[in-house]
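Here the structure is laid out as structure tokens; the discussion comes afterwards.
Omission of a single protein chain aside, the complex is shown with its protein chains in their original locations.
Which chain is which? They are A, B, C and D, in the order written, and residues in each are numbered from 1.
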Amino acid sequence: MKDFILKRMAAIILPFICVYGFYVILHGHVSPGGSFAGGIIVGLSLIAYSTIYGIAKGRAKLPEKVLVWTESYGTLWYGLMGMVGIVKGVPFLANKLAGVNLGNPGTLSSGGLISLIGFGVGIRVASTMVTLFFTMMEE
Amino acid sequence: MTATIIPDLPVFVVIAPLFVAFVLPTFARRMRLVEALVILVGILGFLGALYLASLVFAQKGSPLIYSLGGWQAPWGIELKAGNLGALFLLVVTGVSLPVSLFAKGNLAQEVGGKERSARFYVLYLLLGGALAGMAVTNDLFNVFVLVEVVTLSCCGLVSARNHPRAAEAAFKYLIMATLGSTLVMGGIGFIYMITGHLNMEFAARELASIWQHSPHVVWMALSFILVGFGVKAAVFPLHVWLPDAHSTAPSPASAILSGLAVKGYLICLLKFLYNVFGSALMQEFAVDRILVLAGAVAIIAGSILALSQDELKRRLAYSTVAQVGYIVLGLGLLNRQGLAGTLFYLASHAVIKSTLFLAAGAIIAATGKKKVSELSGIGRKMPLTMAAFTIGSLGLIGLPLFSGFVGKWYLLLGSIETGKPLPTVVVIAGSILCATYLLPVIRRAYFEPAPDTTNADWQDPQDPGFSQKLALILLAAIVVLLGVVPGPLLELAKRAAAELLLLQ
Amino acid sequence: MRIRSFLLLLLALPVIYGVLIAVAELPPYGMPDNPVHNQVSERYISDALDDTGVLNMVTAIVLDYRAYDTMFETIVLFTATLAVVITLKTRKGEGER
Amino acid sequence: MKELFGKLIMNYPYFAAAILFMIGALTVLTRSDLLKKLIGINIMESAIFLIFVAGGNIRGGVAPLLSKANSGAVYVNPLPSALMLTGIVVSVSVTAFALALIVRLHRAYGTIDLQRIAELRSEVAMDDSNHHT
Partner (left out) sequence: MLSLILALSCGMAGGLIVAVIPQTRSRLRNLVVLIFTTAGMIFTWRVALRVFAGENVAIAGRIGELPWSINPDPLGAVFGLIAATLWLFAAVYSFGYMAEKHEQRTYYAFLLISFSVTLGVAFSGNLLVLYLFYELLTFVTYPLVIHERSSEAVKAGAKYILYNLGGASVILVAIIITYGRAGSLDFAGGPILANSLQNGLDWLLLLFIIGFGVKAAIMPLHRWLPAAMAAPTPVSALLHAVAVVYAGVYGVLRVVYSVFGHELVGRLGFGTILPFVAACTIIVGVIIAAKQDVLKRRLAYQTISHLSYILLGAFTLQPWGLAGAMLHMISYSTLKTTLFFCAGIIAEQSGATKISKMGGVGWLLPKTMAVFSIAAIGMIGILPLNTFWGKYYLMKGSVAAGMWPLALVLIVSGIINAICFIPVVVNAFRGERTRINGERGSRVTLMLAPAILLVIVALLMGLFPGFVWPGVQAVVNWFF
């Protein structure tokens, strides 16, 4: 696209959208929203970038390899967080039972593994959205 | 080390293939490593399932309960590895291991390219993990999520073949399957609304006491679930997607789809019917009669449709429609022998149909001929493949000493116990029809001369490579083994049947 | 085509009627004594904070009580991505089979 | 009949969901346009989401989010909302995959009408057989 205003506006807004997305991901356990919603916001900011500046530029920012890695290891992350329970001798995906410090409710560090899992899921969802978009647009 | 693994075994068999699947895409190009990992996880899964089954076998009656995250039953998700779960786990792992061995041979050729086959393997492992999850889950909504994983990975496997027809088949499959899973989700919703529980046992207990207050809702939930799983498991009038999907998929995928995926849905249906609604409610709502009727129609119609197909894989696909009929019919018999027979039949059909599809795949890969009428003399050129096909066919027909017979025997015992002639007659007629659509293939392969070898486009076909041969031998051996020593598996099936029918 | 749709609608009418009867029979909407508000949801509401240390109960359920479901949910996404990629991504020179 | 309607009006979210569900189902079954089929599926799924979420609601309840502002208030059941979060993601995945298949089919046949595709395919098959013979 050649629209100058759009590009400038996007350059200003998109970083904020992206940061907002991360905010939603990270605050999934203390406020409405969560990792899925946040992840989609992050993904959308990148999709918007690619639509406005062209697929090639978007691709340059996020090469296929990075996407594949975030996809795979983001999902694996979830499983590994679940394994914490097994390592500690309690069932899979245990949180409180695994002896994780649940922190002070209402703060960012609360919730023990929940926030960690949530972060992983958020990254994954974002990369999934971007991968889906790239795949459908390129072919 | 073993002390920590054993209590977590029910969850390990589910997540082991999934974990491997997650990391596979990152080294998609290193084919050797990918294949080695897939086979390794297959072996580990099989050993795990075997050990789990022996544990279940040893402690009679009481299933292994595993509360995920440590949250007890009505709050958290519960895994239950009882007799039924152990049986289906054995089937899943026992069939998928040889199939992955088979895939090792010529998958890249069939789906086109290394990376594509790596992705194929990922979908394959996800499917395996989700099926294992279906075997042990005891939670209504978890069933729905697993069903979705299975559906999506199945559709992905179908469209792995780089051909527009595959995409069309996959789309049809996807739409129908999603329709089905939406119905299933609706059914779960209705059950949840009137019971307030998602755990199967709690929901069943609640349902048994309150169903008189809202019979129509129970009816609705039942019919949603029946139709939903009916679409997914291809029960006769709802089977329209199956022949296309199963015949256009790459051969290892066809084997898994026909052998296992359909069975996974049927196991879920069984869990809903027996664990949630219970046999008393099934009789109250005449579900047993509906199932017997639907099964009977499916057996006859599926067999007749199979008879009219000339394309080998399509014929096998329609035969799956007929065989699903057997299982559906067995679910409606509501007695111990019949249900045990159904479960054993399910296991044996999983093995047999995989054998048949793999053998058909090997033939098609070697000759490029898809039609039954073109397979003259193939038995001489590919003796081992055709021998596996023959063993599979005889097993499906239900000849003694092959696994199909044992299942059929108990199915017949069960049908006679109901005192109604329909199931008996249909089961018998079905096996005769089965002979009429499978034996001509064998006759052509062995007793008709091969066409002229001077013809240019018939280069001499040969048996496939080592790993594929091994897969065929393994599967055929299981078919015979289950027929000659059905003991342990049959015992497991019987105990599962008694457990499902709440008998002691 | 139009006739077919009409016939289908006609066939659908009894189904619609059945669904409506079932819907009318569902527990009345929004009542606090409905079966869904049983000990299960009560525990989620009263103990989520202690059990998980999370204010958002939905997150507590999604990522802790029923985290296993959510794991499969991410797997569904993963599966969908792979399926999309395997459907659409075809390298040049890999002929259609 | 009157009683039925009375109950239906009381259960209006479920009623609406039932209607939505039927609309979706009929769209899937009658339309041969692939995109419309997909939209139908999505409508059906939305209907089910609606049933679930409405089922967990309490009149006058507040969102299941602990905060000082609504201490002592009645919270709605958080479980259906959590389940539907999963359901929505599943539905998104299915939609994405279906769209990919539509793109693939459009690339191969140049149309997204199922009947048209069937016609084209039979023509191709005829051509194929002509080639071989």
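The rule we apply is simple: a residue touches a chain if its C-beta (ideal position, glycine included) is under 8 Å from a C-beta of that chain, and two chains touch if they have at least 3 such contacts.
Note that this is a predicted model, so its numbers are computed, not measured.
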Next item on the list: List the shown chains that the missing chain touches in the full complex.
Entry: B
Next item on the list: Tell me which residue among B:6, B:33, B:280 or B:432 touches the hidden chain in the full complex.
Entry: B:432
Next item on the list: Have a look at B:201, B:284, B:374 or B:448 and name the one touching the chain we're not showing.
Entry: B:448
Check: Which of these touches the unseen chain: B:215, B:400 or B:465?
Finding: B:400
Checklist line | From B:6, B:33, B:485 or B:502, residue that would touch the chain that is not displayed | finding: B:485
Margin query: For review purposes, identify every residue of chain B that touches the missing chain, sorted by number.
Written below: 394, 397, 399-401, 406, 408-409, 412-413, 416-417, 424, 428, 431-432, 435-436, 439-440, 443, 446-449, 484-487, 490
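Please note the rule applied: only the chains that are shown with their structure count from here on.
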Item checked: Path length in the contact graph (chain B to chain C, fewest steps) -> 1
Item checked: Most distant chain from chain B, judged by the mean position of its C-alpha atoms -> A
Check: Out of A-D and B-D, which chain pair has the most contact pairs?
Finding: B-D
Notebook entry, point to check: In whole angstrom, what separates the CA-based centres of chain B and chain D?
Noted result: 27
Item checked: Geometric centre distance via CA averages, chain C-chain A, whole Å -> 22
Margin query: Report the inter-centroid distance (CA atoms only) between chain A and chain B in whole Å.
Written below: 36
Next item on the list: Check each residue of chain B and list the ones that touch at least two other chains.
Entry: 18, 22, 25, 68-69, 141, 145, 148, 152, 155-156, 159, 164, 167, 170, 190, 192-193, 198
Next item on the list: Quick one: which residues in chain C touch 2 or more of the other chains?
Entry: 19, 21, 25-27, 34, 36-37, 40-41, 44, 49, 51, 55-56, 58, 60, 62, 64, 66-70, 73, 75-81, 83-85, 87-90
Note to self: For the complex, give me every residue of chain B touching chain C.
What the structure shows: 18, 21-22, 25, 68-69, 71, 74-77, 110-113, 115-116, 119-120, 122-123, 126, 129-130, 133, 139, 141-142, 145-146, 148-149, 152-153, 155-156, 159-164, 167, 170, 190, 192-198, 206, 210, 214, 216-217, 219-220, 223
Check: Of all residues in chain C, which touch chain D in the complex?
Finding: 4-5, 8-9, 12, 15-16, 19-21, 23-32, 34, 36-37, 40-41, 44-45, 48-49, 55-58, 60-62, 66, 69-70, 73, 76-77, 79-81, 83-84, 87-88
Next item on the list: Can you check the complex and tell me which residues of chain D touch chain A?
Entry: 63, 65-66, 85, 89, 96, 99-100, 103, 107
